[in-house]
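Of the protein chains in this complex, all but one are displayed in their positions.
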Amino acid sequence: MSLTNEEFRPKIVAFCCNWCSYAGADLAGSSRLSYPADVKIIRVPCSCRVNPMFILRAFEKGADGVIICGCHPGDCHYSTGNYYARRRMTLLFSMLDYVGIERGRTRVEWVSAAEGVKFSQTMNEFVETVRSLGKNVRLGDLRCKN
Amino acid sequence: MEASKKSRSEMVKEISGTNPLKCMKCGKCSASCPSYEKMDIKPHQFVSYVINEDVESLAKCDSLWVCLSCFACVERCPRDVKPGKIVDAARQIVIREKGGSYLVPDEIPELIDEDMPQQLLVSAFRKFRR
Amino acid sequence: MHGIGVFVCHCGSNIAATVDVKKVVEMAKLEPGVVHAEDYQYMCSEAGQEKIAQAIKEKNLSGIVVCSCSPRMHEATFRKCAEKAGLNPYMVEIANLREQCSWIHKDIEEGTEKAVILTRAAIAKVNLNTSLEAGESGVIKRALVIGGGIAGIQTALDIADAGYEVDIVEKTPSIGGKMAQLDKTFPTLDCSACILTPKMVDAAAHEKINLYTYSEVEKVSGFVGDFTVEIRKKARYVNMDKCTGCGVCMEKCPSKKAKSEFNSGLSNRPAIYTPFAQAIPNVPVIDPTQCIKLKTGKCGVCEKFCQAGAIDYKQKDEVITQKYGAIVVATGFEVIKLDNYDEYAYSQSKDVITSLELERIMNAAGPTKGHLERLSDGKPPKNIVFIQCVGSRCAENKGKSYCSKICCMYTAKHAMLIRDKYPDVNVTVFYIDVRTPGKNFDEFYRRAVEEYGVNYVKGQVGKVAPQADGSLLVHGVDLIDGKQLKISADMVVLAAAIEPNPTVRNIATMLTASIDTNNFLTEAHPKLRPVESPTAGVFLSGVCQGPKDIPETVSQAGAAAIKVVGLLAKDKLMTNPCTAKADELLCNGCSACANVCPYGAISYEDKLINDHGIRKTHRVAVVNSALCQGCGACTVACPSGVMDLQGFSNRQIIAEVDAICR
Partner (left out) sequence: MQELISRLKELLESGSVQRVLGWKKGDFTFNPEPAYFNSAEELSEFVYDGFCGANLSKYMIKASNLEGVTAVLLKPCDTYSFNQLIKEHRVIREKAYIIGIGCKGKLSLDAIKAQGVKGITDIKGAEIDGDCNELKVETLYGEKTVSYKDSMLERCHVCKGKEHMIYDELMLESADTLDADRFTDVEIIENLTSEDKFTYFQRELSKCIRCNACRNVCPACSCRKCVFDSTKFDSEQKANVDPFHESMFHIIRAFHVAGRCTDCGECSRVCPQGIPLHLFNRKFIKDINEYYGVFQAGEDIGQTSPLTDYTLDDMEAEERR
């Protein structure tokens, strides 16, 4: 079974920090700024809560793209969380590039509670990029696929 | 007809790259315009014609050819609506729709009158040398 | 018994219009662990909560999922509801079907599909939730107010009147702020100083209020109820205890070239100065960038003349550390720089001034002793033009996107005062809109037009051209008459936009309080919690939160004060139980977690561990749950997954991931 790009609906997992990006997503919602339903948000207290294990697990279970959103550097609710997250994700995503995972499937974006527009734009862009890359075949658990 | 009208106003937006809905009708463009007196449609009114999808009237008006393209309005517009670019876009539409009837260099001397400011000649190149 | 209840809210039509709630209920019933699922019009209503409570009791639910609006909105509501019904409040999860589903999707099929998945993820998570108990922490009965303008003063007075200690930290040498610089206030035209100075005196005299002027907040740590703040008291070079405020030093000081900040740079001040006559405290400071003695070692005039012996050139900055239960930000505003609006010739002509500068010119204590005169030649102006919205209401690349809110009213005030005092002066106001919502505000503006004959013209000015004869040619337009106007004026007043004081960025960072793209502090909820920051224990007063006039600022200052008092009145605060916890059986004791903890909440102990019958002493991490704020940085630093975050545990998040990707 092959899917053309038009039919292809990617699975996107977005990890959003509770204080900025999740609120930014709420603002996008209350401002009725749409983005594809392919994006499903997981609320975490801070971007520094995102364990590489979660990201790889998402890919394993069939996610086509993973995006991490947090407060802008300097604005972290916990002062320093996003600084750690920035280093961790830079290194992890660089490693994923290195083992041949397409670069467009991973992304880090800083979205404040006031940036509903940015949240929606980011998600639209990200979904478009992942859609153009097609189904994730390099990291998936192939047993579940038919 | 309805469709072509609409597409012309869309074209103005596309060519000018501006969003007329951003205008807050402050009138700074009209206050800045050196050719204001000679204009039948005033600079701050341009946007309404585009919003109301009446590019027809815009295309017929004198303002289009009175505008010096000095871009004072573009520079000063607080909302980044750039009325000068709308004029420019309307001109282009008119010129495009005329087909091949571009201004021929030989015709220019006849068209020049003595009061014509130097700036107009320079900006004429902006208008016609497309 | 294990059983999950799922409650799907219609939110009127907010959710139900784009999500088939019945289908969500159907699908939820198929999920493992779910024993009850129902939908209702408004789950957050009393009747809705009653349904939840009943189901918890009747079906003996061990956890619930409420599919409704954002957890930022009603998580607390549903947790309380669960608690009342006898369920641990942390056995509640919210699926955000409104902000993150129904409101952004139009297609009902698509919306429903996503809603089902979000619900499934919440169910997967709640299956792994554990009961958590909130801890308690103490409250230090003292508040800090950052900024000593009218907002800060009012907040401090109200808190102090309720019986709590308050410290005001003000970075300039005197409290009073921008209001002290104003001449008259709208819409009643009382003298600003006359109504402000009594409040300044009250603040200084109040036994519960402590002023740190010429001081800045340098470091903030801790959390609601228990902040530790370092305050730098800059060297005044004047001993506050000895100074009598006689003012001789200021008179005798030979260095008089510094621009007076208080007079908006329109007059000079000595190197040793108080910003203005009614300054509180009435103790001068020496400006080290101007003082000849401090710069060259020679002079010492002030020391010679000071009868009290209060001058101390060797004084050093002092850093004091104080503990607070609550912090109020009242940092106020500045007028924007006008570099981007050179068409109005502010940099080219001395007679183009800002409204704040006009305020000083009109003031009897100002640079012209209250006489309206041109700064270029001292002549009385005959034609004055006011230009509104300079730098306000602009596209983002051109200026401030917001309305500065106060300009319409103060311009009407200025125009009125000028026409009143100098009836032969023509006053023209170019406006885009006149915005006068507020008690007696529109009446005030109408009086300016009707009684005082101020000429209001609709249309923004294009440019101001200084002429050879010293006059200013104003290129304007009257949009109503459809005429372009060229008015020869001899003074132009610009209603420049206001912006938050630039220091607020740094302060917000120290407080971990969020800030918007315009540098205004963000409120916890724009409508329902307007004076609180999302950061617990931090409150907002005055223009730091958004443009405001004096009456509004004072009301907000009072509102912030009552919020502070409400906090300080408590003896104990419930702490967030979603804290980190180490599995001491397996901890390596490697210190990675402690290295990333921003709160110093992790320490190490040697513990005797019984590992499958083998007793051994191990170095293990111990989290102080009173200090831990639950960010989770440690959980990722821990390679063995031993450090976990309660409420957002590794397994819970993995379960959500699995449910979403299923």
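A, B and C are the chain letters, set down in written order, and residue numbers restart from 1 in every chain.
In this text, a contact is a pair of C-beta atoms (placed from the backbone, for glycine too) under 8 Å apart; a residue touches a chain by one contact, two chains touch by 3 or more.
If you're wondering where the values come from, they're calculated on a predicted model, not measured in any experiment.
The missing chain, though absent from the view, touches A, C when the full complex is examined.
Listed residues C:Q307, C:S591 or C:N610: the one in touch with the omitted chain is C:S591. Where chain A meets the omitted chain, the residues involved are 51-53, 56-57, 59-60, 73-74, 80, 83-84, 86-103, 106-108, 138-143. Residues of chain C in touch with the missing chain: 583, 586-592, 595-596, 604, 616, 618-619, 637, 639-642, 644, 650-651, 654-655.
Please note the rule applied: only the chains that are shown with their structure count from here on.
This structure's chain pair with the greatest number of C-beta contacts is A-C. Computed from the mean C-alpha positions, the centre of chain B lies at a distance of 45 Å from the centre of chain C. In this assembly, the C-alpha centroid of chain A lies 30 Å from the C-alpha centroid of chain C. Of all residues in chain A, none touches two or more other chains. Chain C contributes residues 70-72, 96, 98-101, 103-106, 110-111, 113-114, 117-118, 121, 508-509, 512, 514-517, 522, 534-535, 578, 596, 598, 629-633, 635-637, 641, 645, 648, 650, 653-654, 656-658, 660-662 to its touches with chain A in the complex. Interface of chain A with chain C (complex): residues 11, 13, 18-20, 22-23, 25-26, 28-30, 32-35, 37, 40-46, 48-54, 57-58, 61-63, 71, 74-81, 84, 88, 112-115, 120.
Looking at the complex, you find that chain B touches chain C at residues 22, 24-33, 36-37, 42, 44, 72, 75-80.
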